[in-house]
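One protein chain omitted, others in place.
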Amino acid sequence: MENMHALSQILLFPILGALIIAMTPKEKTDSIKQIALGAMVYPFIITLIVYLKYDTNAGGMQFSEYIPWVTDLGVAYSLGVDGLSLPMLMLTEIIGITSVFSSWYQEKRTKEFFVLLLVLIAGVTGTFVACDLFIFLLCYELVVIPIYIMVLIWGSTKRVPKEYAGIKLTIFLLMGSAFMLVGIVAIYLSAYPEGMRTFDLEKLVLSSRLGYLSSDFQIFAFFLLLMGFGSLLSMFPFHSWSPDGYAGAPTAVSMIHAGVLKKIGGYALIRLGLMVLPLGAKFWAPLIAVLAMMNVLYAAYIALVQKDLKYIIGYSSVSHMGYVLLGFAALNPVSLSGAVGNMVAHGIMASLFFSQIGYVYERTHLRSVPELRGLSHQMPNVSLGFMLAGFASVGLPGLIEFVPEYTIFVGSFGVYPVISVLAISGVVFTALYILRMLAKAIFGPRSVKFDKYHDAKGFETAPLVFLGFFLVILGLFPELFMGVIRSGITPMTPMLEKIADAPTIVDAVIRYVGIGGGLW
Amino acid sequence: MFDFALQSAWLIPLLPAIAFAVIGLGTRQNKQLSAKIAIAAISVSFVLAWSVLGAVLTNNITVEAPFIAKTVWTTIGKIELAMGMLIDPLTVVMLTVVTTVALLVEIYSLGYMAHDPGMGRFYAYVSLFVASMLGLVLAISFFQMYVFWELVGLCSYLLIGFYYYKVSAREAAKKAFITTRIGDFGLLLGIIMLQIYVGTTDFAELQLQLPHYIDVSGTGMLTLIAFLLFIGPIGKSGQFPLHVWLPNAMEGPTPVSALIHAATMVVAGVYLIARAFFLFNQIPIVLEFIAWLGAFTAIFAASIAITQRPMKRILAYSTISQLGYMMMALGVGSVTASMFHLMTHAFFKALLFLGAGAVIEAMHEEADIFKMGGLKERMPVTCKAMTVGVLAIAGIPPLAGFFSKDEILAAALEHNFFLFLIGSITAFMTSFYMARLLFVAFYGELKDDCPAEETNDFMRYPLVILAGLSVVSGIWGHFFGFGEWVRFGAPVHEGINFFVAFSSVVLAAAAIWLAYAIYVEKRWSAHGLAARWGIFYNLSYNKYYVDEFYVIVRYYGCFVVARILYWIDLNIIDGAINMLAKLTGAVGGTLNRAHCGSVQAYVICFYGGAILVMGYALIYAYKVLSMAGGAF
Amino acid sequence: MIDLQKAFELVVNIGLPHCLLLSAVLFSIGLFGLLTRRSIIAVLMCVELMLNAVNINLVAFNRFGSMPDHAGQLMAIFGIVVAAAEVAIGMALAIKLYRERNTINVDELDELKG
Partner (left out) sequence: MNELISFANEATKLLHWIIDFVLNFAVNLGVPNLINAGVFYGIGGVVILMALGVILFRNIVHSALCLTGSFIALGCLYIFLSAEFLGAVEIMVYGGAVAIIIVMGIMLIKRDDMSHSNPGRGVVAHIAAGIVSAFFFVSMAAAVIMSPFGELGEYKLADSVTGLADLMLTKYIVPFEVAAVLLLMAMVGAIIIAKGREADEA
């Protein structure tokens, strides 16, 4: 497998599929769908094989590929996966294939839809397998365009027009990429003297480890990255795109965006922010922790009064990202593995939610909780999906979210006790809004107006079966993904111990205000 | 056989779990088959559980030397999260009680649920519940306990909301889950702090490390942890002020009320404290708190139960009251009394609930006891079983409640006289309202339009068996050394404290006589009494307005704050971003005017720019050249 | 005083600067026409003038430059090729435009207006 270019296959197969679809006549919608499915099934299987073959004992980058590209700039087509990116890659493929399933009845401009969808998936995949920052940026930018077009053409207008939603989503994505670009270029320029410069991640990490990046520079550059990736991860107060965007976007885009695209923010914060700029990460960590707590509570509160299903899940995802940020901010191996695990868990959960909402909306053209009543009478399978995702969201043991959440709490409590307590109280609010939604939309008396809609049957249950399977299996056997994540986090332990005593923003403020150690 | 059962005790929770999976994925449409699968699974678990009891008795497994087997579930950082089984007498009591009651309830449900289209679903949920509950019982660590603690909460939610098309059931389920969730939040916090400060949540390891930890760090943090841990039981076991969900939980099918909300799940809190008593025992202040809160809950709930009218609600408040009793027993330091009462209570309360279910079904879903009457003639077996149950809970010797309640009261008396007093008053009230229930519903005049008839066999035999257990379990426990076996600390065989026994029997008899006088002989008018004690009657009848208080808290604490935050989100945070966008738009609009559309204007601009660049280049070149020695 | 002899020589000894100046004059005339004419055909003609001015430069540098080959002329030929292509397409567009809009005036074409 090492020499079979597995990662290239995973990355390029969807693009190949997109090309083939582009050459297929647009009337042949069935063939288009089959090609799209094929273009996702193959990489999914390869990813599964890679996942199972990954040697967690050895750890580190495996399945690496390296082809020099622009040697003058130090750019190379360099791919590889480690314990951090492999779960995210697996997640991407799971959600990618499911998004094809749940777009199966997309009748409007089928051809263009699937071309864009496959390009989108390829872009997201690329960000996770790239070992070269240039490739990373390239793939990230590749993602923006399809999203905008897809929201505009296949989106839906509810509280805000879909054009507004689309532009908001895109602007925030681009804003993220602008900050990120500046940050990455700054790192690129500072890491090595001219002539030795490189975009290669491992070399940048090495440079940081050798002390080429000064503390002040790290603080500055990390701030840029935090703005970029933070807004991508819907960090408070840059979260407002998330509910609006999801509400406007078509099902598949919501699934991919909430499921994986958002996670690029968290992934890159760890991969780039923490590994290359550890001192910067340490400096800003208390601020991130406070914002994370705001994320959790504030978004959970707001989700409580939402009426639109997609808004509830949108705010819910903002709330869950707060846990990820909290896990990041605590900066210890336990909390970090929890953060990565939570990203995986939330990805599967959120896309299950969105696929079920998409099914209901496709049939009834309703998303408002007060109008949807007693759906479980007509749609038991869809209701099962809602309940699975809902209880996973509540953090019920046996479903995927529990172990990562517990891990984050254990990891962060020792570092930020007060913030953690507040964040943990989020589990109560999560239960409040999720159960409120379930109670109103799913349970209750039968409403006759839905009798004409049939339940998800046969192929329509594919997203539920597929995501539900992972939701339960990874919940019952968390070692399946937590083990891989651990192999990615453990090598960072010495670095984390080294920065444990580095100054933070709190120290800086204390010094600035001039209150000496005596008072504190 | 016994050794095999001990080694394979993990099968006890696994079999119902498999039954859940099979029913849920395959046979839920087929009612009879689903029921058979579930009952088969629980029967095997039942046999295994009793075999484990045998194993514990023969293999000399005691509280000090439990049988532990575990496997690593997952690892976070360096912390290994293990799952496994810890078997000691405490576990065995719970195992046998849970499997026995569950088996009887599942058989009873064959009759009770026969006409419900959701019977397959019912058996799936019940199987999942039994599996989770048994997992909880076998837990080796706080962590494992929390995992299954949440799962039983889920099952409780699903089963309360079993009639999901009823708005009241749906709301009750939500309320139950969220109220217990508040407790779980405290429990989770406690467990996390235990993990961080002590380093483990494993019971056996904790027991070893705790003295050392206290030597090093004192009990300050441990007090906080113990308080937080106790919040979980407050929610789950319906202690004041988180008891509000339990009466509403009666919206579920009656067998569920019997199994989950009377006999097993709600006592999980008691079990947790008993299991971790080595921890609580280190911190007397928490124990004191537990005792007083338990006592308060007991008398509080009993005082509500006196005036309630629906049969199941009376029983629900009775459950809360009895749980308070158990908590009080724990608080005064008597694990034995608490667990003993837990066991006997499980039997007679399940009996009462199942009987109530039979009655309510016979009355076509009419639950108000004042609309019943004279059922003794129509349902003789049920009536006899119910009478046994009532006498048992009232503490009439030699029924089960007498022994267990006496043990609690004796322990309380040893600890603090006021606790004993509260306990005794509660016992009096309990006897009164249970007798009231019995007299109003079963004795008195038969109403003309009463549709009730004797129940079918499936429902009758479990009642009889439970009645039998309610009679004998107390005697067994008392005379065959329950106290030597299930205990904390040194084994003490407490004899009957005759002062306590005498006073409680007198009180119980007086209460029953009082109920008889009011409701059968009509010596005093119930209405007249209610009118005379109007304030107390209203307070009690309206459950001290706790529910209303929660509604207000929920409305102002959650929804009003949430609306304010949403307004902030829309108008301030989003507003700032939109403002930024508008500003950009305005700047762009201004610049836009330069785009007049004339190509030639663009060309002018282009060449103007080119001239500027060239001019700059020329000036620069001129400087360079003049430095080099003359331009021309 | 101006050295008359030297000034005379400067004017009479034709060299690179003279050609470049001629090219500059031609280019500027073309530019002026480009900016002032309304007819698209006239604009096109002015563009041709500017292109030719460029070609003068190329040839002049080739003639007076330091490389003894014909590369400059070759570039001029390529320029001519491109200009020919450009004029063909430009005329086609102008005709098309006239058919569609019945005008060839540049100032009436303001689709670019933002």
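To keep things simple, chains are lettered A, B and C as they appear, and every chain counts its residues starting from 1.
The rule is simple: a residue touches a chain if its C-beta (ideal position, glycine included) is under 8 Å from a C-beta of that chain, and two chains touch if they have at least 3 such contacts.
Computed from a predicted structure; not experimentally measured.
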item: Omitted chain - touching chains that are shown; value: B, C
item: For subunit B, the residues touching the chain missing from this view; value: 600, 604, 607-608, 610-611, 614-615, 618, 621-622, 625, 631-632
item: Interface with the unshown chain - residue positions in subunit C; value: 9, 11-22, 24-33, 35-39, 41-42, 44-46, 48-49, 52, 55-56, 59-60, 62-66, 68-71, 73-74, 76-78, 80-89, 91-96, 98-99, 104-105, 107
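Convention: only the chains that are shown with their structure count from here on.
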item: Central subunit by CA centre of mass proxy; value: A
item: Most distant chain from subunit C by Cα centroid; value: B
item: Distance between the centres, which are taken as Cα means, of subunit B and subunit A, whole angstrom; value: 35
item: Euclidean distance of C-alpha centroids - subunit A vs subunit C, Å; value: 57
item: Residues of subunit A whose C-beta touches two or more other chains; value: none
item: Shared-contact residues (touching 2 or more other chains) in subunit B; value: none
item: Interface residues, subunit B side, partner subunit C - complex; value: 592, 595-600, 602-604, 607
item: Of all residues in subunit A, those that touch subunit B in their complex; value: 168, 171, 237, 239-240, 244, 298, 301-302, 304-306, 332-334, 337-338, 374, 376-377, 391, 394-398, 402-403, 406-407, 409-411, 413-414, 421, 424-425, 427-429, 431-432, 435-436, 439, 442-446, 478-479, 482-483, 486
item: Footprint of subunit B on subunit C - complex, ascending; value: 31, 34-35, 106-107, 109-114
